[in-house]
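Below: one structure in structure tokens.
One chain of protein is taken out of this complex; the other chains stay put.
For subunit A:
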Amino acid sequence: MKRIVVVGGSLAGVNALEEIRARGFDGDLVLVGSEPHLPYTRPPLSKEALADGIDPEQLALRAPDWYAEQGVTLRLGHAASGLDTRDRVVVLDDGTTLAYDGLVIATGSSQRRPAMTAGISTAMDLRGVDDAARLHASFRNGGHLVVVGAGFIGMEAAATARRRGLDVTVVDIAPYPMSRALGPEVGRWFLRRHEDHGVRVLCSTGVAGLEEAGHRTRVRLTDGRTLVADALLVAVGAEAATSWLSGSGVAVGDGVLCEPTLATSVPGVVAAGDVARWTNGTSGESMRVEHWTNAVEQGRHAAATLLGERRPFTSVPFFWTDQYDAKLRCVGRPTSEDDVEILTDNDTTLVAVYGRRGLLSGAVCVNAPRQLATLRRAIAEGTPVPDVVGSGLVAP
């Protein structure tokens, strides 16, 4: 292999670059990124960076001179728009082409935008650093922030805005915040925290329409009410960024369909991060994971596969969300169909474990990091739920 191209200038891509060099590859290494910025870390964009403003040095995933030190050629500011796997060429949106011998697909996910936001220039996203800068600027004059979508990003942004003194309303069709991912028990706990901080959370409520009114937006709700937003954030989730792969021969279906090794259907092409769908040997489930540590580990693993390793990627997925003083940590893949047992529930701490077919499948701990470390190991070892519940294993 003479040249490896990594498409996607974020966490999975940077870790792939690092691992490729660490394994001794000394050919050309090119990073393609759609944004003009050097790769940065995203978790602060809904928290510290949203509250205090953007500090590029704080957010940088690697120091600016790291790329030259690693011999990485940067092609930033242009998205990949097509892929020809027969001639091994990536096409960029300015029409230029890049030949490759090995390719890492790490294009992540892109913001989902409901049709009703079309033509509404006041509707803001929160995905990239430019989005965070715009939303931060909109906080300057205070007023009323309406957040459409009570998922992780929406609730983190709501907490940050509330701390900045804005009036905040969150709207979602789901019965509780974050309940699609974590179920009603955890959702109810967070609903209480947000209400205690003065956020108005309108769940089981849809948005019927949006209208611009100067710099404000009128948000019509399905229950007949209308909210007037000084700032409007639409945070209804993300989808795998695979449109550039259409017609390439790389198999796609809610993400790039990967072998357990993270190899794709096409030789010389691997995938990593939010965009990759694979079967996780830990649970035997096909999954796509949109979280931080998964992007780190898969970026490295896909790089190893591209350079000839043949190991399956297995993991117990892990993610976190911080809202006010509540630091939620989740391991495993809880779903709303799992059986939930609440082990601790008070004003500062929550410990919930999830079971599937009698085995521990996931755990959520708020302000209880030690318990989470114990539970992660128990999930990896395939522990029966009764061995955890009431066993003192995770005594508070």
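Throughout what follows, a residue touches a chain if its C-beta (ideal position, glycine included) is under 8 Å from a C-beta of that chain, and two chains touch if they have at least 3 such contacts; residues count from 1.
We adopt the following convention: contacts and distances are computed from a predicted model.
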item	value
Name of the absent chain as recorded in UniProt (options "Lysyl-tRNA synthetase class 2", "Electron transfer flavoprotein subunit beta", "Ferredoxin" or "ABC transporter ATP-binding protein")	"Ferredoxin"
Selected residue (touches chain absent from view) among A:L17, A:A106 or A:L372	A:L372
Which residue of A:L17, A:A272 or A:V331 touches the chain not shown here	A:V331
Among A:T41, A:T205, A:T279 or A:S336, the residue in touch with the chain that has been omitted	A:T41
Missing-partner contacts on subunit A, residue numbers	15, 41, 43, 292-293, 296-297, 300, 318, 320, 327, 329, 331, 367, 369-370, 372-374, 376-377
